[in-house]
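In this view, the complex is presented without one of its protein chains, the others remaining in place.
What follows is subunit A.
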Amino acid sequence: MKILVMVKRVSDPNVMIRVSADNSSVDLNNVKMAINPFCEIAVEEAVRLKEAGIASEVVALSIGTSQSQEQLRTALAMGADRGILIESEGPLESLTVAKLTQKVIAEEQPGLVILGKQSTDTDNSQTGQMLASLMGWAQGTFASKLEIDGESINLTREVDSGLQTVRLSMPAVVTCDLRLNEPRFASLPNIMKAKRKPLDIKPIADFGVDLTPRIKTLMVETPNERQGGEVLSSVAELVEKLKTEKGVI
């Protein structure tokens, strides 16, 4: 079985980001970029399935700018066999990504697609679900445990009320939650080998997918800064403040 695993380049979640001066977007100039942490978990899971002899090949797919090659190389260093980059200039919406992936699936014929449950930059949590619908495949989202059982997957999902275990028939789409696994460190020799693994770069125009955005961003703003608290000495003082300063009672 071949596994397709998806990888997104996002701003490093450990690094501060700023809103651009014209409030139109996030300013990514000089910001350290990284592989989306949920995608990293997806790669790890796919590689573990290969190491367990369940998967025959792990193909990593990224859709983004040319620099996304760096994140694909990270996936290759972790153990993916080859990479595909669909090169695009600007940001893409989840549906566009799902449709492009659909085309890749048609070509690659994987038995399982593993994605992160969301990317830490836009937090949409849409691509996996949309992809499953487009394909008409089973979907298992927010996975915290994955077991392959013949042609099926026993999958534990993290849901609001606790854990839910579902059984999916393959081919299927799985999106990973944080507890699914702990991604490995890529070793130096593996990073070196990754530089020589095949990585196909394909222009986005070749896929014939309509890229027209459906969503318009009106404004990007930073959250309000938290106001400092104040310790008061008595209830009377509190009531007084609420009356005079805050005007709430």
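Here is the rule we use: contacts are C-beta pairs under 8 Å (C-beta built on N, C-alpha and C of every residue); 3 or more make two chains touch, one makes a residue touch a chain; residues count from 1.
The criterion applied here is as follows: contacts and distances are computed from a predicted model.
Asks: Missing chain's UniProt protein name, "Sugar ABC transporter permease", "Electron transfer flavoprotein-ubiquinone oxidoreductase", "Fe-S cluster assembly protein SufD" or "N-methylhydantoinase A"?
Replies: In UniProt, the chain that is not shown appears as "Electron transfer flavoprotein-ubiquinone oxidoreductase".
Asks: For the full complex, which residue in A:Val15, A:Val159 or A:Ala205 touches the chain that was left out?
Replies: A:Val15
Asks: Contact with the hidden chain only, please: which subunit A residues?
Replies: 12, 14-16, 18, 21, 29-32, 182-185, 187-189, 191-192, 195
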